[in-house]
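Beneath this line is the structure, given in structure tokens, with notes to follow.
Of the protein chains in this complex, all but one are displayed in their positions.
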Amino acid sequence: MLLTKKRALALSAILATSALALTGCSGAGGAKQDVTLTLATVSNPQMKDMEELKGEFESANPSIKVNFVQMEEGDLRAAVTADVASGAGQYDIVTVGAYEVPQWGANGWLQDLTPALKADATYDVEDILPPVRDALSVDGKQYAVPFYGESSILMYNKEMLAAAGVTISNNPTWQEVATAAQAVKDQGIADSGICLRGKPGWGDLFAPLTTVVQTFGGSWYDMDWNAQVNSPEFTEAVTFYKDLLANAGQADPVSYSFTECLNLLQEGKTAMWYDASVAASILEDAKTSKVAGKMGYAHAPTYKTAESGWLWSWNLAVPESSKNKEAADKFVLWATSKDYQQLVGKTLGWTRVPPGARISTYEIPEYKEAAAAFAPITLEVMSSVNPSQPGVNPQPWVGIQYVTIPEFQDVGNQVAQLVADAIAGRISVADALNKGQEIAQKAGDAHKK
Amino acid sequence: MRRFKSGLTTTITWILVLLFFFPIAWMFMTAFKSEADAASIPPKFFFTPTLDQFQIVFDRGMGSFLLNSFTSSIASTLIVLLLAIPAAYALSIRPVKKVQDSLFFFISTRFMPVAASILPIFFILKFMGLLDNITALTFLYAAMNLPIAVWMMRSFFNEVPMEIIEAAQIDGANFRTELVKVVLPIVVPGIAAVALICFIFSWNEYFMALLLTTDTARTTPPFLASFVDGRGQFLAVLSAASTIAVLPVIIAGWAAQKQLVRGLAMGAVK
Partner (left out) sequence: MTTIVQKPGAQAVPPVGQAEKKKVRLSRSLILPALIFALVLTQIPFLVTIYFSMLNWNQLYPNEVGFNWFANYVTVFTGPDFLSSLGATVLITGSSVVLSLLFGLGFAILLDRKFPGQAIARTLLITPFLIMPAAAALIWKWSMLDANVGMVNFALTTLGLPPVAWNTDLPAVTIIMLLTWQFTPFMMLILLAGLQSQSKDVLEAASVDGSGPIRTFQWITLPHMRQYIEIATLLGSIMLLQVFDPIAIMTKGTGGTKTLSYLLYERAFIGLDVGQAAAFGVVTVFITILVATIALRTLFKVFMNGGDR
């Protein structure tokens, strides 16, 4: 077992080749005449459809190639923020949530798309749902275009509620929902009456919970950026949410967010679910869902406000640091155009048309037919929510289930961790919210005029 | 009685082993399910197997990510061995007082959580124009694994009987002969163990790959995570992707485990 000279030679040969291979790899990629766009996006089904259809765009624009980089939501935020904030310019097109667009736009990180949108006569920018569009604009400049949008609705299993002898109106109150959930649970019709998100995170637990807080009359901040987290209304809302989960909710709530609840409902293990409206199209897919055709849909439950749905959109934007802005603009407009929606409908099926971005989507006859169960209510809710004042009192920012300040995702996350502790019964709701108040106030102080 | 006892121990051992392995067996099984079967409540033990998930994974271009993973893992492992073997040799067989202090320095470079140093690294690479570059990633992986490699290799060298080295030195062997002909053959199992561990860590590294690469140089782990679907079911396809992603490491680990045990057996003694 001696290492002979031959072996040593072979070893150094391997080393040399691998070194060569390495330099070769790093050298490749340049020296192309055509434009290659790198698009960062979140790994949701609608985006996977977009990747599937990008060939149509590429054959219409032979000099442009589009590379998709899909990431899980948290990863996308981390990677894209680092890139865009530093001006590294690795991505030509980025997928940005409604929460970030106005902040990034104001920071000068995103290209103002208004001229490009106006220049394209067929694009019809007025067709974009007004609340969605407002959320993407700062001082009349639009920094992103919505790829799809959503609100939150109450989804319920009609058979189960009928078996429990309860009904849900089209505009239910939270009390009504709690009673129905309790009835289902008490009569043993399902393991739980309702599924609600409990996973700590501003975009997980606090997406639905903030809308509950608002309809209970609470808010994160008042007009002067004083934190309101331990106010009686906020406390009442969190206590209600916690009790509802404890009395009629799913087991192990802290594990649950969108996908987990989706499974539970699809498998017929719970009767109701309050979450994003896009869930409806998955629930109605007879291929994967056991409850297709059995579902009813209602407006987000309310208490003191008329509506309580949230508003979210995933949008496409072009960073200022992109070196291929012109080509990038072209793709962004293509992917959010009316033609793209027709393309999705015709090639992949009409239920897969990205919802909640354009009014005209809801006028396509094929879509209206295919999505009859959930399309009307989605449009209805999305046009009736008010991002400028979703709660009882006025607020100094535009946005429903989030606060448009950079600190919010941190504040939301930390308070969500505390509330999760309260849901698990490790601390009281009051203690959790008192601590949360301190965290929120620190962030609010930075915005006091 | 004795035979019965031994049989009982064997049975208990096997039950425990299978329990321990169960989560992975379940992952392999899930890879062959449809998404609906994978999410089924209660779980399905019997189902119609399908290769659909593997189809999806390869349609999304897993090949190029695997290639990047192989390149960065193998190349970084080679770099680590090239650097760690002489260093460990010096620390163990030809120790000099001042040099000894560097041992602790090596291990201390592993103390910084990646999350804290990743942004500085990002900005340095951006400054140097080395973002999304497989060579840069390879060197970072080498730096990440060097401390453990030096530490382990040093232990292996400590196991080489001094008499052998002295004999070689008396024979007038120069340093190179001493290292290559006398010492290295003895520590080959140790080198295999170190190489495997470096390979595993590079192969599974996630954070740097996510932040420092986008497309050209992206490796498998961030690609795997992209199957975690915010808005739908993903368990089956993720299991399929994970199954493919762990296969190289599992094969390497299984093939090398004798070496691994022998290597570690030497390595741990001192």
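By written order: A and B. Residues from 1 in each chain.
Here, contacts are C-beta pairs under 8 Å (C-beta built on N, C-alpha and C of every residue); 3 or more make two chains touch, one makes a residue touch a chain.
Only a predicted model underlies this, so the values are computations on that prediction, with no experimental measurement involved.
*Asks:* Identify the residue among A:P146, A:P200 or A:P319 that touches the chain left out of the display.
*Replies:* A:P200
*Asks:* If I consider the whole complex, including the chain that's not displayed, which of B:T50, B:T177 or B:N204 touches that chain?
*Replies:* Among B:T50, B:T177 or B:N204, only B:N204 touches the chain that is not shown.
*Asks:* Pick out which of A:A98, A:V254 or A:A335 touches the chain that's been left out of the picture.
*Replies:* Touches the omitted chain: A:V254.
*Asks:* For subunit B, which residues lie in contact with the unshown chain of the complex?
*Replies:* Its contact residues with the unshown chain are 6, 9-10, 12-14, 16-18, 20-24, 26-27, 30, 39-43, 83-84, 86-87, 89-97, 99-100, 102-121, 123-124, 139-140, 142-143, 146-148, 150-151, 155, 158, 161-163, 166, 175, 200, 203-204, 206-207, 221, 224-225, 228, 235, 238-239, 242, 245-246, 249-250, 253-254, 257, 260-270.
*Asks:* Please output the residues of subunit A touching the missing chain, sorted low to high.
*Replies:* Touch set of subunit A with respect to the missing chain: 74, 77-78, 81-82, 85, 103, 107, 109, 191, 198-201, 204, 250-255, 260, 263-264, 267, 269, 406-407, 409-410, 413, 416-417, 420-421, 423-426.
Keep in mind that, in the parts below, only the chains that are shown with their structure count from here on.
*Asks:* Please tell me the distance, in whole Å, between the geometric centres of subunit A and subunit B computed from their C-alpha atoms.
*Replies:* The answer is 35 Å.
*Asks:* If you look only at subunit B, which of its residues touch subunit A in the complex?
*Replies:* 35-36, 39-41, 71, 74-75, 78, 82, 119, 122-123, 126, 131-136, 138, 180-181, 184-185, 188, 210-211, 214-218, 222, 225-234
*Asks:* Note which residues of subunit A are touching subunit B in the complex, please.
*Replies:* Residue list for subunit A touching subunit B: 1-3, 8, 14-15, 18-19, 21-23, 25-26, 28-29, 38, 40, 42-46, 67, 69-73, 75, 78-79, 82-83, 86, 88, 90-91, 258-259, 262-264, 266-267, 269, 276, 278-279, 282, 287-288.
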